[in-house]
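Removed from the display is one protein chain of the complex; every other protein chain stays in position.
And then subunit A:
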Amino acid sequence: MELKIAVSGINAVDNPGPGIGVAKSLTEAEDFSAQIIGLAYDAMEPGIYMDWIIKKSFIMPYPSGGHDAFINRLIYIKDNYGLDFVMSVLDAELPVLIKYADELEKNGIKTFLPTYQQFKLRAKDRLEEIAQSIGIDIPKSAVVSSYDELIKAVEKIGLPVMVKGAFYKAYRAYTTQEAISYYNKIVAQWGYPIIVQQVVSGEEMNVVAVGDGEGNSLGMVGIKKMWITELGKIWTGVTIKNEKMLTAAQKFIEKYGWRGAFELECIVDTKEDRVYLIEINPRFPAWSYFSTGVGVNIAANIIRKAFDLPVKQYADYPAGKLYVRFTDDLVTDMDRFQKVITRGES
């Protein structure tokens, strides 16, 4: 079966989007042939030029443009080039794609996404309830929108605290003064609200998994980040088997009937045998190719499920496999860039 699959997040830069890893995974599937279409937001996104993975790319309008801009652009791609599936890997795209998934399906474009109700579970104010229901912990936290609330939260939680934006940025503050300074910094860049959180001891471990929407897992891999960049992005990692964390991911799929890929970010305190849920990302992480590399191609399983092909049962994976990211460079003609700039497609 030949499929034209659009993948976003092809910005393979120092804070990489998940797209290239997902695209590589799809092209490695042996039971279908994936032709990857890149969805880019800027003509400089490296994926546009990585023609050994991405055959053709289109510049997309921002998803905040809503139906007329975003959905019509996908339908344009379908009509002019062919498009069977949209594999969205960016948070910002999800609301519009979820909302208009039926319309895309009617136009012959499939998706495999969480429902809007499921998507809202990622909100930080829902984490406590989710953590409890899947048998893990959550650091004490408070949502604040003023200095007064911030100071009260710091007093209640106790120093040091993490000061975090609702979606981006997190700093560790050792004094109230520092907490105020980080509060101001995040508000200036990302706005309100701010989350104040207890600092918990342990190591950062993550799970990438995919649910079939009926309570079953279509694949799952747990990892520990061994080395991260200044932006906190993984550069070296290792597969691990922390049963408590993997069981929590399994329960999350079962309990919420999660559909699509997701990542659980956890802090694991192995001394106290505690797993703290830090964040749920409703999409692939940027390191998802790690999972494919150890034999669990969850991106391919999403396609299999969406097109009624037999899904592969990935019951296990080896612990102790190493992931190493590296930088690379390429030289090409200006033509492709000019084409993307003038026509909006490569």
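The rule we apply is simple: a contact is a pair of C-beta atoms (placed from the backbone, for glycine too) under 8 Å apart; a residue touches a chain by one contact, two chains touch by 3 or more; residues count from 1.
Quick note on the criterion: contacts and distances are computed from a predicted model.
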Pick, from "ABC transporter ATP-binding protein", "HPr-rel-A system PqqD family peptide chaperone", "Nitrogen fixation protein NifU" or "Oxidoreductase", the protein name that UniProt gives for the chain of this complex that is not shown.
"HPr-rel-A system PqqD family peptide chaperone"
Just to verify: which one of A:N242, A:N301 or A:S346 makes contact with the chain not shown?
A:N242
Consider the whole complex, including the chain that is not shown, and state which of A:K224, A:R259, A:R283 or A:R325 touches that chain.
A:K224
Contacting the left-out chain: of A:V268, A:I298 or A:V340, that is A:V268
Please output the residues of subunit A touching the missing chain, sorted low to high.
203, 205, 223-224, 226, 238-243, 268, 270-271, 319-320
